[in-house]
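In what follows, a structure is listed as structure tokens, so that the remarks can point back to it.
All protein chains of the complex are present and in place, except for one that has been dropped.
So, subunit A:
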């Protein structure tokens, strides 16, 4: 390999900053009024019901209306794990806000007026709004036809039935024997968390046109290939007839990782032959938002007096909403979040995705991880209290180290968390000065309760298939073509051009990055799971290797130097050890036009796969993680005993980044991710109406962090942990949010001297804890131990999914 990290320009600035600051960047929403029809979705007004009549003939006659599509136009089922969803409620409504009709008109006002002319008759049916209701014996089923849904992603030993959309299981060692040991203390904990809304500033949006028999979607998406494939499936088209391009995306955080609103614009464009834009209002966006799911976590451990965790079991309930979507897949993640971080003698984890008559949930930065780490670390502190051990010491002794087994039997490589904890101890010691001289702040906090906590967390990089093409242009510049999207994370602006530049020995500014286009390059899973730098980076490295081979072969012929002696550096191909010899890359690329033709390279990447122990998992899509990522967080809080208000006084992060390709970009992600986590931990609250609709409908009712809520995070990047990413990099944008709920909760618990079992810790909630009152969000179920895996609550017919099939990667 030519590459040397020292060649990388680690302070490379983003090229999109200037236009974004000047208001020139053209996001999808900024293109929506350039001569396109406007789409509006008529949504159901009940949580559950039977559609008796739906008549759109009067609506079709309304002024400005150009197209109307309904369930009859899109009967095809789709879904991530199970194909349980259609574009429109078909015969049955499963959540309040479910689309019934899509209308395109000359203006949005006309489309809305036409929606008012649709005749609908829906007979309300009993609904299940929360998971406890959904799992009760004899509960109304969200999908009475669940048995007929196609299972799209098979996973060995998965179980499903009734309102249980999916169940996955981890089992390693003899858990029952561990809990029966006479020398252990058994600690039981239970937790509940609400949903979190992304509140990305640009709503999901798309513009569809239908030209020459093909659909073109300009979409504000994190995953162009997912939009392409799901749109094709939902509309019954070959995928080859859908092209997706993605301009700059105004924030995603997971909201745009799935395909949600794009097919409606596509169906309308096909119906009328005109281009159609769909831009939901903020209120619509929040009503139908694919939130981070609410979850209930029950966990218990058998721990010896000297602090060995000899047995652990947990049951995690995850609310899918009305359709399985991401949550079916995410049941897998419990093994790698809740089940990770610590050495466990034996372990049993049951993860259940549950249908309810609420809006379908989706992906959100560190999916599944944030609440499972909250539960894990709060439980860890409860263990320490029960056995009388210092919580830092307990963690230092028990965190996974080199050669230790994860929950699924995966062997972890390298001592990472232990040294990171040591770094955090030093960081804390360095920063233990009185708080930044804020005497006024200190005075304000007189009489407040103080608490401090350090937590650990394990996450992973969702590596998966990626393709990249790199063209070496006749002027010596290079063009990188991928389906990667710039959603603000900076990967497309910083790390990928940095990687290509260093691989080809040119300046990062000489690397042109092509906007994502499914017609221009091969498959990519999308921007999510911290994978872009790793997977697209690795594909780009492979493409550059092909270019280097071609360049050195040709230069060898032209210069009469063995190709093994040639290197690419500073825009030249030259003889190693003879700076300034040889020729410029530009002149070589021009020579190539006549001799070999233009020089380009193609690269691809997919996860190599890591072994788990045979027989440890069932219903899993990913039995072991290729690139674990670790984080250690620490914070100090002050709690006002009179109001329950929590103020964060200090926040420290030590994050495992593998190799820090662009420290400034990574630190920007950490500050932003921690702040998003502070919102989750402290004041971002989703509540429901009695008929299952999300109450919050704007920035006024859903409280995201403001400038005055935040503090600067003190950051240390931990380098050197093993990674298969290019140059040893790991994804750095997703993990910063992972431990925040946990760290705040543990610190508040320490301040109050009381258990914290729920997030968010709003002032009324904290006050309830301090006053020993009933909590606003009790866990939905009471767990009878030991956990009974494979228990299907209310159907005699438990379906085992494809017992003999090997778990396949989602792609």
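Criterion: a residue touches a chain if its C-beta (ideal position, glycine included) is under 8 Å from a C-beta of that chain, and two chains touch if they have at least 3 such contacts; residues count from 1.
Simple rule for what comes next: contacts and distances are computed from a predicted model.
Enquirer: According to its UniProt entry, is the unseen chain "Heme exporter protein C", "Alpha-D-ribose 1-methylphosphonate 5-phosphate C-P lyase", "ABC transporter permease" or "(2Fe-2S)-binding protein"?
Expert: UniProt lists the chain left out of the view as "(2Fe-2S)-binding protein".
Enquirer: Considering the complete complex, identify which of A:13, A:152, A:272 or A:387 is in touch with the unshown chain.
Expert: A:13
Enquirer: Out of A:88, A:146, A:191 or A:253, which residue would touch the omitted chain in the full complex?
Expert: The missing chain is touched by A:253.
Enquirer: Among A:464, A:484 or A:672, which one is in touch with the chain left out?
Expert: Candidates A:464, A:484 or A:672; residue touching the omitted chain: A:672.
Enquirer: In the complete complex, which positions of subunit A touch the hidden chain?
Expert: Against the missing chain, subunit A presents residues 13-14, 16-18, 20-27, 29-30, 33, 198-202, 248-251, 253, 281-282, 487-490, 664-665, 668, 671-676, 698-700, 704-708, 710-713.
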